[in-house]
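Left out: one protein chain. Kept in place: all the others.
Here the chain labels run A and B in written order, and each chain numbers its own residues starting at 1.
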Amino acid sequence: MTPQSTPRDELPNPWDPMLRFLRSAGFRFALLFAVVFSAAAAGFAFVLWFATAGSLDRQTDAALRTDALGLMERWREGGPGAVADAIAERLAADVENHAIYMLLDPQGRRVAGNLDRWPASVGQGPDGPWSFAFVAREGTSVEARIYAINLDDYRLIAGRDIEEKQRLRDTLAEGIAWSAIAASLFAFLGAAVLRRALANRLRPATRTAEAIAAGDLSRRVPSSGRADEFDRLGESMNTMLDRIDRLMEGVRGVSDSIAHDLRTPIARARAKLEEALADTSEPGALRAAIEQAIADLDHITRVFGALLRIAEAEAGARRAAFATLDLAAVLADVAEFYGAVAESRGQALETDLPERLDLVGDRELLAQAVGNLIDNALKFTPPGGRVLLSARILAREGVEVSVADSGPGLPLEDRARAGERFFRADASRGTPGSGLGLSLVRAVAHLHGGDLLLDDAEPGREPPGLRASLRLGTA
Amino acid sequence: MPIRLPLSVVLAAPLLIANGEPMPRITSDSHEYCTELVGRFARLPGAAVEPARSLAADGVRLCEEGQPRAGVAKLRRAIRAAQAPP
C-alpha cells in the first residue's frame, strides 16, 4: 500500500488539533470578540487622531491662509515694497520662530523672506498651492508646510516650520501604537477568557452526554443555578433523557410482556402440533390440530400488531400524519361501526356528540382508541345495558371523549394499572382480549398531548359502571 | 553645543543634496539677522522701556556668544514688547 492510498484519518495529521481549535465555536466567538474589540479600539484611535493631529494641521493651514490673505491685501495697497515690509515685520515679531516667508521678483531674485532659495517641491504637488517641503535650519532638516501664491509676476511663499507639531504628532502616533498593542493584547486575553468560560459552561453538558453515550443513562446535567441559556440547555437535555429513560422502561416492559404473552400461545401451538405429529393415526384430529395452530398463530400476529401500534403511537413517529379533522364525525363513524355489535347483543350504544369538534390529530389512531374503549365497555356491560359515548370541549383548551358503561366498574386498585401492557383485571380473565386495548388508548392520548382517566360512571350506584375519559390536548 | 554640531552635520549632509539640488535654508537664525533685528529694534519708540531694553540686551549678548537662534528669539520678544502699548 502506497502512502498516498492510506486513508487520511489513519495518518495522524499534525495540523488536526490546530484545525479542530480553529473550527471550534469557542474560537469563533472569541475571534468575534477580538475583532469587535479591536474595531472599537481602532475607531477610538481614529477619532483621537482626527481630533488632535488633524486639528493641528487644520490650524496651521488656516493660519497660513490668513497670513497670505493679509499679504495679498498689502500687495493691492502698496505693491512689492509693502509686502516686503510686512514680511520683515512679521518675521521680526515671530517669537515662536516658526514663520517662513519668501517673495521672489519676476527675475527670480529674493525680495524678502527668510529662505535662501525657492523649494523645488512647491507648486508641483497635487494640492495646488499647498505643499510640504524640507528646509534646512542650522544644518538640520525640518519639515515645513508651504502655501504658495502668485502676486502678479511675483511669487510668494507663506510657510510654517511644523517640526514642533510633527514631534507632537509622532508622540501621539507612538501613544496610539502602544494602545493598539495593549488593545490587541486585551482582545486576545478577553477572547481566551471568553473561550474558556464557554468551554467551562458547556463542560457539564458534554460530560453528561459522554457518560450517557458510554452507557450510564442515570447521569443528568447539573444545573449551575444561574438559570441562563446553558442551564436551559441542560434542562432540555435532562427532559430529553427522562423521556428516553421512560421509553427504555417501556421497551423493557414490552420485552417482559412479549416473553409472557407471546411465548405462551407459541408454546401452546407448538405443543398441539407436536402432539398431532405423534398421533397421526387419525386424519381428522391432525387437521383440527393444524387449524387450531393456525388460529393460535393468527392470535399471536394480532398481539404483535397491537404492540407495534402502541410502539408507533408512543414513539410519536405518527405526529407527521397529524391533520385537522372533525372529531365529531370520526366518533359518529366509530359509534355506527360498533353500534351494530351492541345491537346484536341487545345492548344500547348511545351518543352525545357536539355538531363539530375540530382537532388536529391522527384519525386512524383516534378511531382505534375510541373503538377499543367502546369494545371494552360492550364486553363488560350485561345484555340490556347501555354504553354512552360523549364528547365535549373542556373549559381550558382540549377535548374530552368519554365512554361510560353500566358494567361492574373497575376497583380503585386496578385503575392505575389498567393502562399497563397485558394487564387484565381479575374480573376480565374470562373475557377475550389481549390486555393491550387500554395501553393503546393511553399511548394515543399521550401522542395527542392528553391522558386517559378512569372513574365510576355513576358513583354510588351498584354496580357503579366505568367511565373512561380520553382527554386530548390541542397538540 | 559640542554634541549637536556633528550630529546635525551627519543628518544634514545627505539631505542637502536631495533631488540633486541644495535644500532651501532658513536664513533667519543667523548672526546677520540678529544685526537686522537690532537695527529694527533700535528704531522702535519703546526701545528704551523695560523689559524690552534688557530683553534686547540679552539677545545681543546671545548672538555675540554664537547662539543666534536663542538671540533672535530674545530680540523678537524685545521687539514685541517694544511694540506693545505701554
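Heads up, the rule we're going with is that contacts are C-beta pairs under 8 Å (C-beta built on N, C-alpha and C of every residue); 3 or more make two chains touch, one makes a residue touch a chain.
Criterion: contacts and distances are computed from a predicted model.
Trainee: Consult the UniProt record of the chain that does not appear here and report its protein name from "Response regulator transcription factor", "Heme exporter protein B", "ABC-2 type transport system permease protein" or "Sporulation protein YqfD".
Mentor: The correct option from "Response regulator transcription factor", "Heme exporter protein B", "ABC-2 type transport system permease protein" or "Sporulation protein YqfD" is "Response regulator transcription factor", the UniProt name of the unshown chain.
Trainee: Quick one: jot down which shown chains the absent chain touches.
Mentor: A
Trainee: Using the touch definition from the top, which of A:Glu210, A:Glu249 or A:Glu364 touches the missing chain?
Mentor: A:Glu364
Trainee: Hey, which of A:Asp116, A:Asp375 or A:Asp414 is the one touching the hidden chain?
Mentor: Of the candidates A:Asp116, A:Asp375 or A:Asp414, A:Asp375 is in touch with the missing chain.
Trainee: So which of A:Gly175, A:Gly305, A:Pro354 or A:Pro382 would be touching the chain we can't see?
Mentor: Result: among the candidates, A:Gly305 touches the missing chain.
Trainee: Just checking the interface: what residues of chain A touch the absent partner chain?
Mentor: Here the touching residues of chain A are 297-298, 301-302, 305-306, 308-309, 312, 317-318, 320-321, 333, 336-338, 340-341, 343-344, 364, 367-368, 371-372, 375, 378, 433, 437.
Just so it is clear, only the chains that are shown with their structure count from here on.
Trainee: Roughly how many whole angstrom separate the Cα centroids of chain A and chain B?
Mentor: Chain centroid spacing, chain A to chain B, equals 76 Å.
Trainee: Quick check: in the complex, which residue numbers of chain B touch chain A?
Mentor: Chain B reaches chain A through residues 5, 8-9, 11-12, 15-16, 18-19, 21-29, 33, 37, 40, 69, 72-73, 76-77, 79-80, 83.
Trainee: Residues of chain A touching chain B in their complex?
Mentor: Residues 88, 91-95, 97, 100, 114-121, 133-141, 161.
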